[in-house]
Each structure stands twice: as C-alpha cells, then as structure tokens.
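Shown below is the structure under consideration.
One chain of protein is taken out of this complex; the other chains stay put.
Our next item is chain A:
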Amino acid sequence: MAKTALKAGSRFKSAVSDAQVMIVKAPAGEFELGCGGIAMVGGTAAAPEGVALAAGDAGEVLIGKRYVNADESLEMLCTKGGKGTLSLDGVALEIKQAKQLPSSD
C-alpha cells in the first residue's frame, strides 16, 4: 500500500499471513503499515499476489495483544493472529504491556 492516513477503528490485514489488526489510536500524517516486511492492506481490499514473508522474519502477531511504536503515538490491536513482524514505516512495533486492573466486572 502506498502511505496512507491511519484512523482509529480502521482495519488492516497482512498480505503474507492471517494476521489482522485494528487501529486503536494513530498519529496524524501518512504511514505504511507492514507485516512480515510487506505492506498491509486495508480492510476490504484484496491482498496482492506473489508476495511472501520476508526471509528471516520469525515474528508472530498475537491475537489480543496491542502493538505500539516507540512513543506510543500508534496503537493497534491484533484481532487475528498470524506470522510476521508488524512495522510502521519499516520500524518494528512492540507489544504494549496491559495496564490490567483487578477484574471489576
């Protein structure tokens, strides 16, 4: 995908695995989201053909985990797990540690 604006609520899927994410919050501007070294595609768009997971990417996107960039201006939720490392403009994203509260409801 060309660089695109990221909006809270929008969904992207990996072009190389089953992984899917939902944007929780995003900085202003245009960015490229990647998974396994290949640009992710917007919710309903078809995945490009002939692309493959980057060699040596042993990463795995885990369902229910939140992924953030270094300053946490971008946060996404993995809604479906799959292979590949998530990235924003080529920089790998990290898992955000949940601020879990004692179960209150």
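Keep this in mind: contacts are C-beta pairs under 8 Å (C-beta built on N, C-alpha and C of every residue); 3 or more make two chains touch, one makes a residue touch a chain; residues count from 1.
Methods note: contacts and distances are computed from a predicted model.
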One chain isn't displayed here; going by UniProt, is it "ATP-binding cassette domain-containing protein", "Iron chelate uptake ABC transporter family permease subunit", "Copper oxidase" or "AMP-dependent synthetase"?
"AMP-dependent synthetase"
Selected from A:M22, A:A54 or A:A92 as touching the chain missing from the view:
A:M22
Footprint left on chain A by the chain that the document does not show:
8-11, 22-24, 43-44, 63-66, 77, 79-80, 98-105
